[in-house]
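Yeah, one chain of the complex is gone here, protein chain that is, but the others are all in their spots.
The chains carry the letters A and B, assigned in the order they are written, with residues numbered from 1 in each.
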Amino acid sequence: MIELIIGKYNFWISITLMMIGFYAMIAKGNLIKKIIGMNIFQTAVFLFYTSIATVKDGTAPILWQKANLYANPLPHVLILTAIVVSVSVTAVALALIIRIYKAYGTIEEEQILEMANEIPNPKPVVSEAEPSQIPNTASQL
Amino acid sequence: MAVTFVSFLISFALLNRVLNTGRISYWLGGWQPPWGIEYVLDYLNVFILLIVSFIAFIVSLYARRSVEKEIAEHKITTFYSVYMLFIAGLMGMTLTGDLFNLYVFIEISSLAAYTLIAVGRKRDALMASYNYLILGTIAATFILLGIGYLYMVTGTLNMADLRERLPALYESNVVLTAFAFFTVGLSLKLALFPLHTWLPNAYTHAPSVVSAIMAATSTKVGAYVLLRIMFTVFKVEFYLEVVPVTKILLVLSSVAIIAGSVLAITQTNIKRMLAYSSVGQIGYIVLGAALINQTAMTGSLIHILNHAIMKGALFLVVGAVVYKTDIEDISGLRGMGKKMPYSMAAFTIAALSMIGVPLTVGFVSKWYIAMGALNAGMWYFIPVILLSSLLTAVYFWRIIESIYFKDGETEPRTAENSEIHNPKSTIRNRDDAPLSMLIPTLILAGLCIFFGIFAFLPVSIAEKAAGLLLGGL
Partner (left out) sequence: MEIVQSAKPLYAIAVSLIAVLFIAVSGKRPNLREFCTIAAAVLKFSIVVSMLPTILAGKVIEYSLLTILPGLDISFKVDALGIFFALTASFLWIVTSFYSIGYVRSLNEHAQTRYFIFFAVALSATMGVAFSANMFTTFIFYEIITLSTFPLVAHKETPEAMKGARKYLIYLLGTSIAFQLFAIFLTYYAAGTLEFSNLGIFNNIRGEGVSDAFLIATFILFMAGTTKAALMPLHSWLPAAMVAPTPVSALLHAVAVVKTGVFVVVKVVLHIFGVNLLAQLGLGTALAYFASFTIIVASIIALRQDNLKARLAYSTISQLSYIILGVALLTPSGITGSVMHIVLHAFGKITLFFCAGAIYVATHKTKVSELDGIGKQMPFTMTAFTLAAVSMIGIPPLGGFLSKWYLIIGAIEAGQTPIIVVLVVSTILNAGYFLPIVYAAFFKDPNPGGHNPNAEYSEIPNRKSQIREAPVLMVASLTLTAIGALLLFFTPSVFLVLAKMIAESVTGGN
């Protein structure tokens, strides 16, 4: 049991981090906090990738005469791409939050849902926005 | 002017692409030489690619007028660029033969999708987009994790390579975990019930063009990826001998079919109704796939095409109605049959097809899936299919009836002002969508019937693709 925990500690750390992030994404009402949770969530996966790339006694994958064992560079490369993706997702999310803030005047999810249910819209802040007549009933994560 | 030009260029680029795929499809089954990351073209993805590019082309023809109305002027250029990005992402997902590349394309198309949904003028769209973003990211990250696990145990990312190496490892927990992550992540992407919650809001609040293209293509490509992972990366034996995942999918998809239809009945907004109907229809696709036999798989693939055509047509009609009248409520459609006869004719055809009336495409896919269920010895899925046909009939008939049989706010009809005695009354009210919107809609509606009658055209491709997926089972 101990062996399972200690021997695979990298798994456990990334899983724990994932769960923290996942919790924040689901349970937090504040939109920014959700994004923070999302970043933790993604980073956990990135860490997982980098950790599986490690080779015992291997050095960083740089061509170096003294080394004969290198860590696997491919996951690093992959994760570099994934990080770029993650950054762009975060950027889009933040941009959306700014728009949401302009439109609703708040970034608390509950308040936004209340406002979305109001008919008609008191003050459409977005340029010539049409008040939505549709009660926003679907469950929101 | 700039806008028209851009839109023209885009249409042209898409047309070109359609022609291109047409040419490539001549060497069906041929393999393109790998350039590091491999792009594979076989019966299956040529089929999907044709659907995606065709729908993208049709919608871009249609888009100009609708976009002008629903999206602020200074954003239109951006809209088209993102639209292109979205399509490119979907095509990448379809073509790639490499798992990590798949992830990147999923994210490209998703990012584009978030933007497209939020680009409209409605502020609810922002929240819809945000929620989609959160769920979409969870899904993508799950997929990423699944890829990581598979890479960890096999050391490869190439799908064909994985297919060779995995069977030896089927008993491994890591592989099982990876598969679980893939299934959950992709189910989110393709909005399989109960992971569909992002979809209705997104479709409802997005600009009509975006709803149309997303409904017709993005969930379809999601379904394609699921099929790829399930049947190309893993082999059929995996489900038959190791994990009975397909059983779970069967139950889920049946629930999706019924629940989607029931929820659709309760809606008052047309777009939202169509969105829930999509949830149900996605259930069909998964159901067909999860039955794991040639006939059902063919049905499932055909349904990918058919649903793209039908739902595309329906959303385009709704877009035209919104363009003309700003009406999104079902009750607002009263008497629309007189006002927009051609659009409504297209709507009726597509709706009948959704119900699965013979001679339309909807019937063909239902036929195959039902036969597949019988071949698999699971006759109890037939009542599911038929019940949902009935429910579909209920929610569409409600609309068709109000389109044709109830007058709008005009004065109650009497014998005196009926069309015989006062022919001008109908002409005066007639105000259909502009041709640039009407023609794409009618093309799609026409295809609903064309492929319903000449069903062997798509079916022959789908059968080959199904055979490919099932490894000649």
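Rule of thumb we're sticking to: a contact is a pair of C-beta atoms (placed from the backbone, for glycine too) under 8 Å apart; a residue touches a chain by one contact, two chains touch by 3 or more.
Since this is a predicted model, take the numbers as computed values, not measurements.
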Visible contact partners (per top-of-document touch definition) of the missing chain: B
Touching the absent chain when the full complex is considered, from B:72, B:152, B:345 or B:359: B:359
Full-complex contact with the absent chain, from B:72, B:176 or B:382: B:382
Contact set of subunit B toward the excluded chain (per top definition): 352, 355-359, 364, 367, 370-371, 374-375, 379, 382-383, 386-387, 389-390, 393, 397, 401, 404-406, 413-415, 418-420, 423, 452-456, 459
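We take it that only the chains that are shown with their structure count from here on.
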Subunit A-subunit B separation of Cα centroids, rounded to whole Å: 27
Interface residues, subunit B side, partner subunit A - complex: 72, 100, 103-104, 107, 111, 114-115, 118, 121-124, 126-127, 129-131, 133-135, 137-138, 140-141, 144-145, 148, 151-152, 197, 200-201, 204-205, 269, 272, 326, 328-329
Residue numbers on subunit A that touch subunit B, as the complex places them: 22, 25, 31, 34, 38, 41-42, 45, 48-49, 52, 74-75, 78, 81-82, 85, 88-89, 92-93, 96-97, 99-100, 103-104, 112-113, 116, 121, 124-130, 132-134, 136, 138-141
